[in-house]
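Removed from the display is one protein chain of the complex; every other protein chain stays in position.
Chain naming follows the written order as A, B and C, and within any one chain the residues start at number 1.
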Amino acid sequence: MSTTSSTIINLPDQRTATLPKRNYLNNEHGLLSWLLTGDHKRIAILYLISITFFFFIGGVFAGLIRLELLTPQPDLMASDTYNKMFSMHGIVMIFLFLVPSVPATLGNFLIPIMLGTRDLAFPKINLLSWYLYLAGGTFTLAALIFGGVDTGWTFTTPLSTHYLNTNVVTAATAIFIAGFSSIFTGLNFIVTIHRMRAPGMTWFRMPLFVWAHYAASVLMVLGTPVLAITIVLVALERTIGIGVFDPTKGGDPLLFQHLFWFYSHPAVYIMILPGMGVISEIVSTFSRKRVFGYTAVAFSSVAIALFGFFVWAHHMFIMGVSNYSALVFSLLTMLVAVPSAIKIFNWAFTLQKGSITFETPMLYAFAFFGLFTIGGMTGVFLGALGMDIHLTETYFIVAHFHYVMVGGMLMAFLGGIHFWWPKMTGRMYPESFSKLSAVTSFIGFNLTFMPQFILGYLGMPRRYHAYPAEYQVLNVLSTAGATVLGVGFLLPLLYLTWSLRYGAIAGNNPWQATGLEWQIQSPPLTENFIETPIVDHEAYDYEWLAHKTQQEVTTVG
Amino acid sequence: MSDAYHDPSNVTNPEHADHHIVTPLQYCMVFGALLIGTLVTVLAADIDLGVLNPVIALGIACTKAVIVILFFMHVKYQSKLIKMTVGAGFFTFIVLITMTLSDYMSRAWGLW
Amino acid sequence: MDNAVVVTHPHTHETAVHEEHHHVALPQHRHHFETEEQQREAGTFGMWLFLLTEIMFFGGLFFAYLLYRNWYYDAFVSASNQLNVTLGAINTVILIGSGFFMALGVWAAEVRKRSLLVLFLVLTTVLGFAFLGIKYVEYHEKWEKHHIPGEHFDISEFVNPPIDAKTGKASEKPLAPDMAQKTQVFFSLYFAMTGMHAVHMIIGIVLLFWLTWRAYYGEFSSGYVAPIENFGLYWHFVDIVWLFLFPLLYLINRHPLK
Partner (left out) sequence: MHISPVLWQFLVKWLHASALFPSEASTIAPYTDALYFFLLTITAVGMVIVGILVFGFSIRYRKERHPVAIQVEGSTLLEATWTIIPLALFLVVFVWGALLYFRIYNPPVNSMNIYVVGKQWMWKAEHPGGQHEINALHVPMGRPVQLTMISQDVFHSFSIPDFRVKREVIPGRYTTVWFEATTPGTYHIFCTQYCGTKHSEMIGEVTVLTPDDYQRWTQGSTSGMSLAQNGERLFASMGCNSCHSGNAAARGPNLAGVYGSKLQLANGSEVLVNEAYLRDAILNPSQHVTAGFAPIMPTYQGQVSEDGLIDLVEYIKGLQTNYRVQQTLTTSQSNQVAPTTPGMVKP
């Protein structure tokens, strides 16, 4: 293999290679051994299956939304049905897909290995959190089956408490339970990161993936309970009629908004930070370089988490918050945007003087750069007070958050899945297909959501079942894009499943990456490490890796 | 007893603290202090002190809470990490209160 | 390459010591922790993180209280005076006592005294039940007086306070009807806050039964105190919430007629 070939993929000789005889997948057999497992890797797989399921459920809702919006008239479904569609789409996608996406799958799988330990601090709580997630999912499905819920994912009072007769309480219960699942995941991560690092694994030797998860976990632990109590109050207000948010009883509906966004703003960083962690790993690996400005990237994660708690009222600028406090929140919103910019530039400079190859995960990372920058910068539009007046509650918002959530986090998630798939399953997927799907989803994505920015500035309100005819052209473009996007997301499901059986054997370290997880067998042993590793090098130390490989070659060969 | 299981890699770890046993005598004193605090709260509420009434009530409640946290919950003898964790919780709570109040207070200042 | 861990480094002095202790493990030691102590500290830390979430959980309620108390002060005073301070104070003492026994229970476990531990846990439970019993009495009274928020909420008592038989004066400052309506906000918060607190108590009592059971069979008298200790943290936290609820809900202003 010549050093100048355009790929770094380094698979073992397929004729002789086999999967390791003993690994976490075949360690024990039977359904129960999965359902009662304490192994963080198995729980990660359980999570992966369940969030994929819910992603496609949410995706079907998205497809129906887009189909309805193909024409200006309300022709496909009734208004109520449409309202249920986007509510369920939002609830499923946010609480059952995006919040647990990277942390509960990749984070669960990798954090203990990256830290050089055998498991998360509390394996049982980890399992519990998956069951809570399932319970939350079940309640959501129940709400769906018993007639749906049409509050929007934001549950605005007094609409949700007094004016709707759908399954608000069921959905509220679902979110309450799913919230605790997220709290327990975060709690487990924090304890593990503080208390379980292998000898020599100092804070500044940790991979940036772990830093990002640490920051996100803090948000999960401190933010989610506020959502929990808010949702409890909504449920109580609906059922027995207490009057905390009800204006006719003297309550203040804006209080609900404050409490809701106190969680839900930090939640958007729960959704993006783990994705940023993934990007750090990918960019470093495929440019063969240490992440530029490691400390800056690490601290910017923490800064995002910290500042993230101070900006929630930017979702309420026109809702009647005091103008003075709107000023303060707008200013702080500008500050919270800076650390994200820092990260983008640091990743870009990581490429400098690297030796760059373009495998699938790297393509997803590139998609992330472009889409997250657009999404983030449009967030700055919204943070500017006067600008927000025109843009809020229009499709501009919809486009903004899909750019950060789908273009940012979902791309990062897919990048991460493709990156660690060989580690998780021991097998490679067909590169040509995966590259195709990365490109397809990038194109489809832009086609879907770019027109929505224009629609938003034209004034098309969100959550509209029917719209004035002049907006149709752009909506048709968007729907067309969604179809392409759907294909782009369906493809990985197919070839990844295919690869489980037929994929090439990946070997320990197909990407020749430096992370601890790449130094053990793939798929790993149940106990990860046979003996606790001692860490004497920083993360992304390619010289250490080269040295090590050389030694192996000399000892083995 | 903690020595037997001492992990040397923990020595450099600032998150480490020795296990400390609080004696029943200390618990009794705390118990007494809490009872007195309760009594004072009830008595103070019956005296008209104007704005000072809630201040005193909350002051006593906070003192009681701090005593419970320090002794019943052993935070006084815990590692820095635990102390900071407790602090972080109250910090976030204060953020919630002050930032939200900033809205409610300045609403009365009129439109601009 | 075989499938073994390939992080191969010369063993430092540190590891040598470290490995020496590796096999020192009690039965409850979980395999993925290096040492007993690491496990204990992780447990305590995890428990505290959980309590952080509890702080924020109740935090939302406390903020709502703060806001409405400032908006509807008169209603809050009148409504608060409907609560029974004696019962509230007794409950405070009961809860403090229960916390005290819990603390002693932790001590008993630490010094490995099984029967004392069981005794203290039982006392803790008994006082917990006492608290809930009194709470039930109070709730029941609210029910009878139609002070439960919702459809049947009744404000007449606040608009026309009953005449005190002894003094012949109204026992309470009458509220204007619009302000009297706002007592419902107070009772909403009262039930939400004390209700959430009571739910926490009930969960705690269930856990207490389980712990007592295990303590009885001597699980916690051999140096394995973590479950007792961590449960203690939870129980004390629930106490602390009450320490704030009592003055905030019962003692807003006890002297409106002076």
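Basically, contacts are C-beta pairs under 8 Å (C-beta built on N, C-alpha and C of every residue); 3 or more make two chains touch, one makes a residue touch a chain.
In this text, all values refer to a predicted model and were calculated from it rather than measured experimentally.
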Hidden partner chain, touching residue among A:Arg290, A:Lys435 or A:His537: A:Arg290
Going by the contact rule already stated, which one of A:Phe349, A:Phe433 or A:Trp498 would touch the omitted chain in the full complex? A:Phe349
On chain C, where is the contact patch with the chain that was removed from view? 72, 74, 175-179, 181
Against the hidden chain, chain A presents residues 3-8, 74, 79-80, 83, 150, 152, 154, 156, 158-159, 162-164, 247-248, 253-254, 287-290, 292-296, 317-320, 323, 326-327, 330-331, 334-335, 337-338, 341-342, 344-346, 348-349, 351-358, 366, 369-370, 373-374, 377-378, 380-381, 383-390, 392-394, 454, 457-459, 461-468, 470, 473, 542-543
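Keep in mind that, in the parts below, only the chains that are shown with their structure count from here on.
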I'd like the Å distance between the centres of chain B and chain C, where a centre is the mean of that chain's Cα atoms. 14
Find every residue in chain B that makes contact with two or more other chains and list them. 9, 15, 81, 88-89, 92, 96, 100, 104
Among the residues of chain A, which ones contact at least 2 other chains? 194-195, 199, 222, 226, 255, 262
Of chain B, residues touching chain A in the complex: 9, 15, 81, 88-89, 92, 95-96, 99-100, 102-107, 109, 111-112
Residues of chain A touching chain C in their complex? 20-23, 112, 116-123, 125, 183, 187-188, 190-192, 194-196, 199, 221-226, 228-230, 232-233, 236, 240-244, 249-252, 255, 259, 262, 508, 516, 519-521, 525, 527, 529-536, 548, 551-552, 556
Sort out for me which residues of chain C touch chain A in the complex. 1, 3-9, 11-12, 14-15, 18, 30-34, 38, 41-42, 45-46, 49-50, 52-61, 63-64, 67-68, 71-72, 148-151, 181-182, 184-185, 187-189, 191-192, 196
